[in-house]
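For this view, one protein chain was removed and the others were kept in their places.
Labels A and B are assigned to the chains in the order they are written; within every chain, residues are numbered from 1.
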Amino acid sequence: MKLRDLADQLQCRLEGGATNPGDIEIQRVAGIEHAQPGDLTFLDNPRYGSFLGTTRASAVIVSVAQAIPDGAALGVLRSATPYITFARAVALFAPKSTQKPGVDALSSVAPDATIGPGASVGPFVTVGAGATIGARTIVFPHAAIGAGVHVGDDCLVYAHVSLRDRVVVGHRVILHDGVVIGSDGFGFAKQADGTHLKIPQTAGVVIEDDVEIGANSTIDRPAVGETRVRAGTKIDNLVHIAHGVTVGQRVIFAAQVGVSGSTVVEDDVILAGQVGVAGHLRLGKGVMATAQSGIPGSIDAGQYVSGSPAMPHTDWLKASAAYRQLPALRKRVAELEHRIAELEEKLEECRSRLNPQTPRNS
Amino acid sequence: MKLRDLADQLQCRLEGGATNPGDIEIQRVAGIEHAQPGDLTFLDNPRYGSFLGTTRASAVIVSVAQAIPDGAALGVLRSATPYITFARAVALFAPKSTQKPGVDALSSVAPDATIGPGASVGPFVTVGAGATIGARTIVFPHAAIGAGVHVGDDCLVYAHVSLRDRVVVGHRVILHDGVVIGSDGFGFAKQADGTHLKIPQTAGVVIEDDVEIGANSTIDRPAVGETRVRAGTKIDNLVHIAHGVTVGQRVIFAAQVGVSGSTVVEDDVILAGQVGVAGHLRLGKGVMATAQSGIPGSIDAGQYVSGSPAMPHTDWLKASAAYRQLPALRKRVAELEHRIAELEEKLEECRSRLNPQTPRNS
Partner (left out) sequence: MKLRDLADQLQCRLEGGATNPGDIEIQRVAGIEHAQPGDLTFLDNPRYGSFLGTTRASAVIVSVAQAIPDGAALGVLRSATPYITFARAVALFAPKSTQKPGVDALSSVAPDATIGPGASVGPFVTVGAGATIGARTIVFPHAAIGAGVHVGDDCLVYAHVSLRDRVVVGHRVILHDGVVIGSDGFGFAKQADGTHLKIPQTAGVVIEDDVEIGANSTIDRPAVGETRVRAGTKIDNLVHIAHGVTVGQRVIFAAQVGVSGSTVVEDDVILAGQVGVAGHLRLGKGVMATAQSGIPGSIDAGQYVSGSPAMPHTDWLKASAAYRQLPALRKRVAELEHRIAELEEKLEECRSRLNPQTPRNS
């Protein structure tokens, strides 16, 4: 693709040291350090500006204000949001899915299931009774779509996804390989003999529009009520969302996060990797937690927390720095005890000399 | 279903402010806060008693002693164990599996495999040579049942479960989507050149009766001996159980727990979410660990632990509270050092005035 055409499609101003930057041929996208001739790259963080002098890329997307080193022969696309423009460029070069529209002859689709126009159902997919697959949605091999499931339009349901009966999925949702939605929540009642009676988990799960869920993540259904992930939320791999949880809009869960039952996560929350959240809590809008935080109680909107148990991030920074110094602190305290004992003795001696009649332990 | 019939089936005393409570029509089960007309709900914790005055439910399961507000029009079912009775009610309203008994034509079942009476084998299921599927067991689409596997009666084996060769599963076991049982344990011997020689992991895994295992959990097989999960144990999603582990009866593992090789977990242990347990340990009967605990050594029966490394829970409560105050503690120690230095100086001055001849550093 010519850089001129890319500039058009990405709505960027075209510049550059080359004689005819519009004629530069772009074949791939790449990071600035590893780019080769024929690559389009980007620079968002001015800290890395020195790479502009050394990159082998043929063209670069930069901010409106970014200085370009004299003599750099590379083509330049100016954008108010270089990273977002780069994302769009990557999409232009992305290989298209090789799975054709239509229902593969080797699938097992219930006679009363509805497959939308332009949808693709791959080999060995099962679609249960009364299920609906939306328009242009691609269901990859081995996905198991249960009875009564509703999947919206323009979704990607990758291989080995399980959508258990009656799960509802919105439009433009991406479910990566091995995702399980609608498995039974972990709910038992302890009986008098010590055994655990299963509370049947039969209520619904709703995944709203524009959600993406990473490989092998699991989202359980509750006994009553519902589990819900609201629009625009992005969930990484191997995440666990328990029964009855509500996850707000535009939430980010990094890999291996776990959220326990009935917790409410409000909009724009960000949980870093391996964070654990206890059950029946509320994380207010915009809460952020750093990796491996353990959250045992509700958190007010806008708080930034760390640690297990979680505390305000700035407190944690100081506490965890002090933690490492703990052995030194213990030594200092022992030293103080020694010095004080000595002081006490000497002081007693002084006092007894000042007051020879006073008994020592006055 | 009429409330009168529910009372019969659940063996509850029927009461209630409505004129003919037995005639109340129940269509669903629901939590007390979200219940609608037509719903049966329950109240177990007297703390939530005020909901009885506001719930829109048509009927409620309560304890024998629970007071009902005057004028509440809802039907009442009295039970000695309201939560357990509610669990039974949920089961009465649970939708039945839509998968019919019999072997789906699109499955791949070895000629010498045995499928029990009333069992159901879904599309794209594989059943290996010599495997046995018990009576009334339902195997959902895409499950992979290896050669020589034995699955008992009345099990639910959900989609994408892998049971590797020769795994043994008891009766009434529930394996959620994506569970892997019998994958190779993580066992290697470091060789002189630094490479890792695989120790073949070919011994057995036994899952006893009434076990439930959550979505995408994994249980490995060992080189020698066996991995075993005893009767009545419940395991949540994304849990890892390593080779040679023995898990006792009625154990509870919440989501994302990991147990390392050869550890013995005795009966009635409860591990909360994201707990990690080192290898070759013994967790005594009834041990409890709170979320994200890291257990590096054996623990005596009945202990309740927290933290990483784990310690008695009450110690941890105090230590983690003190942790947050660590920066303040450091300041207090620095302050003490300052005050002591001052004291020492002043005291020396006093002493030298009392003993003018004595050298300062006596």
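In this section, a contact is a pair of C-beta atoms (placed from the backbone, for glycine too) under 8 Å apart; a residue touches a chain by one contact, two chains touch by 3 or more.
Being a predicted model, the structure only gives us computed values, none of them experimental.
*Asks:* Of A:E208, A:D268 or A:D315, which residue touches the hidden chain?
*Replies:* Once the missing chain is taken into account, the touching residue is A:D268.
*Asks:* With the full complex in mind, choose from A:T19, A:S50 or A:T98 the residue touching the hidden chain.
*Replies:* Considering the complete complex, A:T98 is the one touching the chain left out.
*Asks:* Out of A:V90, A:A110, A:A129 or A:A301, which residue would touch the omitted chain in the full complex?
*Replies:* Within the whole complex, the residue contacting the unshown chain is A:V90.
*Asks:* Just the residue numbers, please: which parts of chain B touch the chain that's not shown?
*Replies:* Missing-chain contacts on chain B: residues 108, 124, 126, 128-129, 142, 144, 146-147, 160, 162, 164-166, 178, 180, 183-184, 186, 188-189, 191-192, 194-200, 202, 216, 218, 220, 223-225, 238, 240, 242, 256, 258, 260, 274, 276, 278, 292, 294, 296, 308-309, 311, 315, 318-319, 321-323, 325-326, 329, 332-333, 336, 339-340, 343, 346-347, 349-350, 353-354.
*Asks:* Touching residues of chain A against the unshown chain: what are they?
*Replies:* 29-31, 34, 41, 81, 83-84, 86-87, 90-91, 93-95, 98, 104, 106, 122-124, 140-142, 158-160, 174, 176-178, 210, 212, 214-216, 232, 234, 236-238, 250, 252, 254-256, 268, 273-274, 291-292, 308, 320, 323-324, 326-327, 329-330, 333, 336-337, 340, 343-344, 347, 350-351, 354
Keep this in mind: only the chains that are shown with their structure count from here on.
*Asks:* From the C-alpha centre of chain A to that of chain B, how far is it in Å?
*Replies:* Once rounded, the distance between the two centres reads 24 Å.
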